[in-house]
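One chain of protein is taken out of this complex; the other chains stay put.
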Amino acid sequence: MCLAIPVQVKEILPDDMAKVTLDGVTKIVSIALVDDVKPGDYLVLHVGYALAKIDPEEAERTLALLREAAMGDPVLGDAV
Amino acid sequence: MCLAIPVQVKEILPDDMAKVTLDGVTKIVSIALVDDVKPGDYLVLHVGYALAKIDPEEAERTLALLREAAMGDPVLGDAV
Amino acid sequence: MKYIDEYRDGRLAKDIARQIAAAVDPARSYHFMEFCGGHTHAISRYGLEDLLPANVRMIHGPGCPVCVLPIGRIDAAIALAMRPEITLCTYGDLMRVPGSNGSSLLKAKAAGADIRMVYSTLDALKIAEAEPNREVVFFAIGFETTTPPTALALRAAIARQIPNFSIFCNHVLTPAAIQNILESPDVRKLGTIKIDGFIGPAHVSTVIGTQPYEFFAEEFQKPVVVAGFEPLDVIQAILMLVHQVNDGRHEVENQYIRAVTALGNEKAQNEVARFFELRESFEWRGLGEVPYGALRLRPEYAQYDAEKRFSMVTPAAKDNPACECGAILRGVKKPADCKLFGTVCTPDTPMGSCMVSSEGACAAHWTYGRFREKARTQDEGRAVA
Amino acid sequence: MKYIDEYRDGRLAKDIARQIAAAVDPARSYHFMEFCGGHTHAISRYGLEDLLPANVRMIHGPGCPVCVLPIGRIDAAIALAMRPEITLCTYGDLMRVPGSNGSSLLKAKAAGADIRMVYSTLDALKIAEAEPNREVVFFAIGFETTTPPTALALRAAIARQIPNFSIFCNHVLTPAAIQNILESPDVRKLGTIKIDGFIGPAHVSTVIGTQPYEFFAEEFQKPVVVAGFEPLDVIQAILMLVHQVNDGRHEVENQYIRAVTALGNEKAQNEVARFFELRESFEWRGLGEVPYGALRLRPEYAQYDAEKRFSMVTPAAKDNPACECGAILRGVKKPADCKLFGTVCTPDTPMGSCMVSSEGACAAHWTYGRFREKARTQDEGRAVA
Amino acid sequence: MNVAIKAYKRKLDINNGRVDLSHGAGGRAMGQLIEGIFHKAFDNEWLRAGNDQSAFTVAAGRMVMTTDGYVVSPLFFPGGNIGTLAVHGTINDIAMAGAVPLYLSASFIIEEGFPLADLERIAESMGAASREAGVPIITGDTKVVERGKADGVFISTAGVGMVPAGLDLRSDAARPGDAVIVSGSIGDHGVTVMSKRENLEFDTDIVSDSAALHGLVATMVEASGQHIRLMRDPTRGGIAATLNEIAHQSKLGFHIDEEAIPLKPEVAAACEFLGLDPLNVANEGKLVVVVAPEGVEAVLAAMRAHPLGEEAALIGHAVADDHCFVQMATSFGGGRIVDWLSGEQLPRIC
Partner (left out) sequence: MNVAIKAYKRKLDINNGRVDLSHGAGGRAMGQLIEGIFHKAFDNEWLRAGNDQSAFTVAAGRMVMTTDGYVVSPLFFPGGNIGTLAVHGTINDIAMAGAVPLYLSASFIIEEGFPLADLERIAESMGAASREAGVPIITGDTKVVERGKADGVFISTAGVGMVPAGLDLRSDAARPGDAVIVSGSIGDHGVTVMSKRENLEFDTDIVSDSAALHGLVATMVEASGQHIRLMRDPTRGGIAATLNEIAHQSKLGFHIDEEAIPLKPEVAAACEFLGLDPLNVANEGKLVVVVAPEGVEAVLAAMRAHPLGEEAALIGHAVADDHCFVQMATSFGGGRIVDWLSGEQLPRIC
């Protein structure tokens, strides 16, 4: 039910809509719930609405942590 | 368009309707346009409504006239 | 089938045909117009023409309500039916009548209009009751035979308070049409076509009686024999007409005494009078404007009058100019005289109204009788070759 | 697929699994509940359990909005959909959820109800605009993830003046459910089930942020790691939980930092707050009445609230008494502990809600994991034989 | 129909159940529907084999293949239902080649919401009809479409058969002088179906003539196969359409005699009610055969000796005619053309 996927913005359209893409598949979705969306941004898409932006640096950091963890280094995570 | 057929009344039903028959085929029709319809009567049926009673004596007279005419006797008809 | 089979007795028919042959004056010709499509159909379907002497010719009159409905009325009905809220109920006969530009109710239905074929006005009422969200319009058409059932439906709609039912009224009157034919320039003034007598309507007359024909018989000095729709009825009526012509009489005679009286069905007449009134003028396809030739709903029933309720307009629309329906309906020409007959105009793709209903002169001839012409042409063709 | 493929890297997963194995204390067991169905699905679909040491067990929580919808709400929706004027729009997930007596929206549709599956609330609005004569009701269901889209549809319906659109609101709140589990007698008082930590919701958290979990971590002394729905996200979160347990910490950590912040999506939160308010109590299937565990439309939007607009009642309806969904949702039992599992209850004919959505604990186990049990039983069977 | 799944534990609720979209989705529910209704009703080794196609052994020779779609409304009528039509009609099209029908296939398109009880009833009558005819339904397919996108159920059957050596009936084989024989009374099927049509309803004891004609055909072929020019089953459009088709294909005309055509009084009466010509009304258990003059006696005798041909009648002859007219001497004594019906506005009758 909470299925959501990461998509990239191709084009901003009127009425808070945007054309987004995932590996050659394109769809028009609502970006009314997220501010300052720009082409190139990655969004979390759920039932036709973007819910959040994906932060590329944090994503990279997660992967780095994963790779470290895989090597046995301590996993620090992001204590909040 | 003016297709009409002779049917015999089998049964008088409520609401000015009647069950009529023609050679083993039965249908329910309106008799609202004809007065004093009784079982056994023959009616002229058109688009679901009886338009007239058939007068058995006159029908017999027509056939008699036809037979006379066929024999060459003068056709008298019914001058009105 | 009682009152059917005995009037289809072929042996009796041959005997009467013999009497007709004996009665006719070989020196003259007899032209009788059967006003009604019902008679036209019977003549064609039973091959009656084969039984008549060569100098007795039947002229097919305008007596088919489907055939005389003008193209503009079909266009108006189609335009109405295409409206999303409308359910148009109609007798099956109307489905294929050509409107403008090759349109028809059948094609409008295919294009998405909600059009339902009904067997009776009662069915249309039932639909209106069952589907209160639809505007159910009954496409009313027909002569005096078919008008009383429409009147009764209207009465029931009022009594049962069915607000979503209305009537697109196209009921027409036979006496007016007969008068129009007799007064047409072709028939009266130019004398190009001779009509020696009429076979009067069968079922129309059950309603209006024989009295309305007295005027023509007297005024135009033409014999009229009201006849049933079975083939023996028709052939007997022809014999009666031959006798009148031979005797120089021009009376109204009633062959269909088993169902028709002088005064007709007064109850039905009253129903019609209660709900309908005369139109000053109404177009008949083929005949043009006919004064007092049609009915409309009385103003007090305006809410049931689809023309008013939906502000319908009847567009001006022209028949195919090559179509000879008008001349055929007035008895001036025969179907085979039309260039379109049997080429582009057939019952499958009718161009004119006479080709639509099986009671139309062209359709009846094509469906049942065209082998006669073909036989002729073929013989001629072979004679030439 | 960027941000997908890299989180499905099996080699990396094996390495992390090795780290988990190295980190765990062999003398103790670790029970972690993944609250969300999305995590349950990922664990089953990718076979994550095969990678975990025997003393790390995952407990499938109630985090599937479809699974926790009580039977009475389904019955109410079916009753509404059977009304002739209603068009019920719903996400496909709900179609097969069992109501009372073997009913479901799928069967109601087969029986004539006008039920349409939509992909987005936008589609439901489109239907309402295109068919102004229908009463279009959106069957709204979902956690905090799915509520903002419903709020936006409501905003659009008001702005575009769509009077025939309304919402049957079944939105529920995750923190309330987590609290309910932690406070349930099984978990808290009886101690029959031990939960050592939680994997926190992924997409719910994009909206509400990580802050709401602080309370539990503190109050119940349980670690929480918010994690993404990809398998590497999950396994990384498990490793993080193991470390917290080993360290005796009970913090809220965020593995899903690429999409989740501490405060979440405030714009979405505001949209929700504008149109919705808390219900004092709402039944969760399996959990019973959960205080402040769901939302309803604010009274000023009553005309858009299908429950009020159509005077809907939620009938009292009992689950199949043999169904163990409740215990499973609270982590007390496992799917295979239910007598109905895999016999009369399968995803084709679900008896309880956990068998309906592919995110339900029973469905996920049946669809992806049941070979494990069978293998066990088979081995046992053979051992005996 | 290749699904054989035992893992489905809950029984089909035939009495109260309806077909829903899951029954067409390729999963277990579909397998259960197919097994629980179709395999059970048709019951044969080919279906049980559960392949995408079914196999059978043939001898060398001339085969025929045919297909027809059945969309009759209403689905059930006195004397049969859409299922019996789907079996009989396709067998008959095979039989009209003089062939021995061997196997049938059946493709079902079912509207969401269709009662399982009705589906079972249809399937069972198909099974019975196919067993009675000795022509098994060896392969099939099931699709479910949304409510409002079909009309209950549509069935398309196909059939194959083997033509006896030496027989080759063709649509252009009629010759002037040939006799036209009809196997029995006309119009029964069409009138029966129309009598049950909403808005047209009338009561009559007439039942559909729906029947498989291959047995009758076999006796005819045996009696005088070499003299049979061609056969047709006069379904949609009635014998009027059939004779006109043959006339155009064989490039000749027909002269038929109205009085010779077998017609039940009730059918005649129903046609009066409806304003229809019985020549245009559909049949589902009758055939029209064109026979060379030398074979007339033998064929007619063979037909009359068979239960489905007891009332067989010689109704006319082929004549040379460039216009391909079908002409009829009316019982009244005149002549007329018998034409295709134009733009028929009738209920669907097959």
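Quick notes on this structure:
For reference, chains read A, B, C, D and E in written order, and residue numbers begin at 1 within each chain.
One rule holds for everything that comes next: a contact is a pair of C-beta atoms (placed from the backbone, for glycine too) under 8 Å apart; a residue touches a chain by one contact, two chains touch by 3 or more.
It should be emphasised that the depicted structure is a prediction, and the values quoted were computed from it without experimental measurement.
Interface note: of E:Leu75, E:Ile94, E:Met220 or E:Ala313, the residue touching the hidden chain in the full complex is E:Ile94.
Only one residue in the set D:Arg96, D:His171, D:Lys222 or D:Arg330 touches the chain that does not appear here, and it is D:Arg96. Although one chain is not displayed, subunit C still touches it through residues 96, 102, 106-107, 109-112, 343-344, 346, 348-349.
Of the residues in subunit A, those that touch the hidden partner chain are 3, 5, 22-27.
The chain not displayed touches subunit D at residues 1, 4, 8-11, 13-14, 44-51, 92, 95-96, 106, 117-119, 123, 231, 346-348, 366-371, 374, 378.
Keep in mind that, in the parts below, only the chains that are shown with their structure count from here on.
Shared contact partners of subunit D and subunit E are absent. Graph distance from subunit A to subunit D, where chains that touch are one step apart, equals 1. The chain with its C-alpha centre at the largest distance from the centre of subunit B is A.
Put simply, the chain nearest the middle, going by average C-alpha positions, is E.
Centre-to-centre separation of subunit C and subunit E, using mean CA positions: 38 Å.
Each chain gets one centre point, the mean of its Cα atoms, and the points for subunit A and subunit C are 75 Å apart. Centre-to-centre separation of subunit A and subunit B, using mean CA positions: 84 Å.
Counting only residues that touch two or more partner chains, subunit D has none. Residue positions of subunit A in touch with at least two other chains are not found.
By the contact rule set out at the top, the touching chain pairs are A-D, B-C, B-E, C-E, D-E.
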